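All protein chains but one are shown at their positions in the complex.
Labels A and B are assigned to the chains in the order they are written; within every chain, residues are numbered from 1.
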Amino acid sequence: MTDRDLDRDVERMHRLLYREPADPGEGREPAPWWLWVLVAITLFWGGWYLGRYGGTFDASAHLAFAGPPRELPDERVAPPPEDLVELGGSLYVRHCQTCHQAEGEGVPGVFPPVVQTEWVVGSPDVLIRILLQGLEGPIEVAGELYTGFMPGWEALLTDEELAGVATFLRQWQENDAPPVAPEDVARVRAETADRVEPWTAPELTDPLEDGP
Amino acid sequence: MSGGEARAVGVGSALTAPAPRPAEEASRLPTSEERELRLRVDRSSRRPVLVAFGCSLVALLLGSVFGLTASVQMHSPELAGPGWLTFGRVRTAHLNAMVYGWASLAMLGVSLWMIPRLVHQELKWARLAEFGVWIWALALGYQLVRILGGIPSGMEWLEIGLYTGDTFLTVGGGMVGVALLRTLLARAVPHLYVSVWYIMAALIWFPIIFITGNWPAWAGAESAAVNWFYAHNALGLWLTAINVGAAYYLIPKVLGRPVYSYQLSLVGFWTLGFFYSLNGMHHVIGGPMPTWMITTSITASVLMVIPVAAVAINHHMTVVGRFAALRYSPTLRFVVLGAMAYTAVSLQGIFTALREVNRITHFTQWTVGHAHVGVYAFATLILFGSIYYILPRVLRREWPSARLISWHFWLVLLGIALYVTALTVAGVFQGLYLMDPAVPFRASVDVTLAGLQARSVAAVMLTAGHVVFAWHVWRLWRRPTPERELAPFHALRPVVREAGS
Partner (left out) sequence: MAVEGLVFPSTLVLLIVVLAFMAGALVFFIWAARAGQLGDLDRQAMLPLDERDLRVSHPWETAEQAEARREAWGEPLPPEPGEWGGAE
């Protein structure tokens, strides 16, 4: 290799390294500024989202093997109802609507209505009994005769929830009767502790029977 | 692998500049040992690369048939065949054939060819690598039979049997990885090009996630967490990493210019490497998992917009002003579309990870469409492009027909476009109907029917494209090596070299 060849080599090499080959700045463009803005925005959003939906960053699920299972704090099992009527309304949709229908109008001949009926707006103790142990056999509701079966909710719903459903029904639409307190439900529950089978209509209306 | 080595290399000794030569002299095949670097390197990886591509093509054809069968059964269930042809098995066989057979084997082939080229060193322990590819391919073949026989393990993406399959895949893949690692350690250039980072990282990440996902200790509802940790990272740290790496090699190579911003490519790689593994839990939104893990995953998914934007800007800006090149280079055509699909699938994935969107799209055909934007429009198109580039260089003969390439291209492009559109639209309606209590469940099924039928049409197109491709590869394989000298691009002089390499 002659010196001139070498020089040419060196020159070309420097072009390669320090001159812009083919196109100015190829391969060495910095990231565009808006990418950094994007980075900042997403980081900010990420922090907010973690804070908002992070739960309590509870580690217990990952440490289950480290000790006996922990009792969940009560308020998670049963959040205190802010409003009995609201609680009752959502329970009605969940448990009762399939039979008594969305507007409480029932299904003619099969499921009685729950608005404007003496059973609902009448004695709270009767209503609570119906809800606790259920109802069976012929019953006259708003002038129609029904012969069906309704399950009891004793095992499924708490005093609070039953009071909610009862209160909701009693104040729903045209209904306008005084609310039912959880304490009332607790009292009736205690009174009827021995009762297993559903009530029948005569039992609930005839004062001579075991009813109220 | 010492840093000192890299620094000690002085400019003068590190670089042998390309000497200017008259054109006619340069177009002759260079003969000196030094000039034959590419030739030697390609020869060293020839056998394992060919085995990997060959097996991957068989899996591609099988997987297409499975996929087509499953697709038809979705809208015409009366066409279910005998037990081994029922939907549950055929769909599973389709997924495994495509992910572990076609994509993974083709990716191993691409890695085995690309790494030696990028480190300017012959493939070391090539026999080991070849053997590893065989183990992987044969074990997978056996697993497909098992799946059709109705004995998969029951988790999505992890259906392969533990002792009869996973172990062999791990060992086989490991052998390829070890050979490439050995090659990397013997590298003749101190720097690791960004593709090397992506590919080698993927070869390290994959066994970690694969073993974690398959570890036989997980049980109960919580194993959904491990399931989706694995499945999501198989996409993001395995399929994505190697294919993005391939695109970072092929785009500059074809265009004859370096990537737009190398700095950006490193930003993209390292953000992926640091944060990607957090993402998987967005698959179990609403599932039996601590909320904060899901939330963390969603946050990390959204942050993935950073590496995605970095890669997208980089690929786009490299090609911009030269899109006409797509007419000249089938490789570039596939790779550029694949790179665009990468951006699309990532943004769609981020969007889908948001709780508000996920409520609608989860458990609908949307997800299936999304998966195919990723594994097909992105990964598979890039793999097609890579094979079009690599195979002639390995076999040292040219593709026989430009027409066949065009047919392949248009069939799969239109096919996947139809596929994704049909399922995405169907999925949105399905999700909205599922969420509306006033709409009976049956309606949410009926509304997908048209989309599912369109998907079958798309499946026919894709399958036809694959047959054309396989037929073309077969013709290339049977073609005699040309009489004349090799085209000069087989023997190349890298511009950046170590003295004496």
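Heads up, the rule we're going with is that contacts are C-beta pairs under 8 Å (C-beta built on N, C-alpha and C of every residue); 3 or more make two chains touch, one makes a residue touch a chain.
Quantities reported herein were computed from a predicted structural model and do not represent experimental measurements.
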Identify the residue among B:258, B:415 or B:431 that touches the chain left out of the display.
B:258
Looking at the full complex, which residue from B:175, B:192, B:285 or B:428 touches the chain that isn't shown here?
B:192
Chain B, residues in touch with the chain not shown (by the definition above):
1-3, 6-7, 18, 20, 22-23, 26-27, 38, 117-118, 189-195, 201, 204-205, 208-209, 212, 215, 217-220, 222-223, 225-226, 229, 249-250, 252-259, 262-263, 266, 270, 273-275, 277-278, 280-281, 289-290, 293, 321-322, 324-325, 327-332, 385, 388-389, 392, 398-402, 405, 487-489, 492-496
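The rule is short, and it goes like this: only the chains that are shown with their structure count from here on.
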CA centroids of chain A and chain B: separation to the nearest Å works out as 43
Which residues, counting only chain B, touch chain A once they are in their complex?
11-12, 15-20, 256-264, 267, 290-292, 295-296, 298-300, 302-303, 305-306, 309-310, 313, 317, 355, 495
Okay, in this complex, where on chain A does chain B touch?
5, 8-10, 12-13, 16-17, 22-23, 26-32, 35, 38-39, 42-43, 45-46, 49-50, 53-58, 61-62
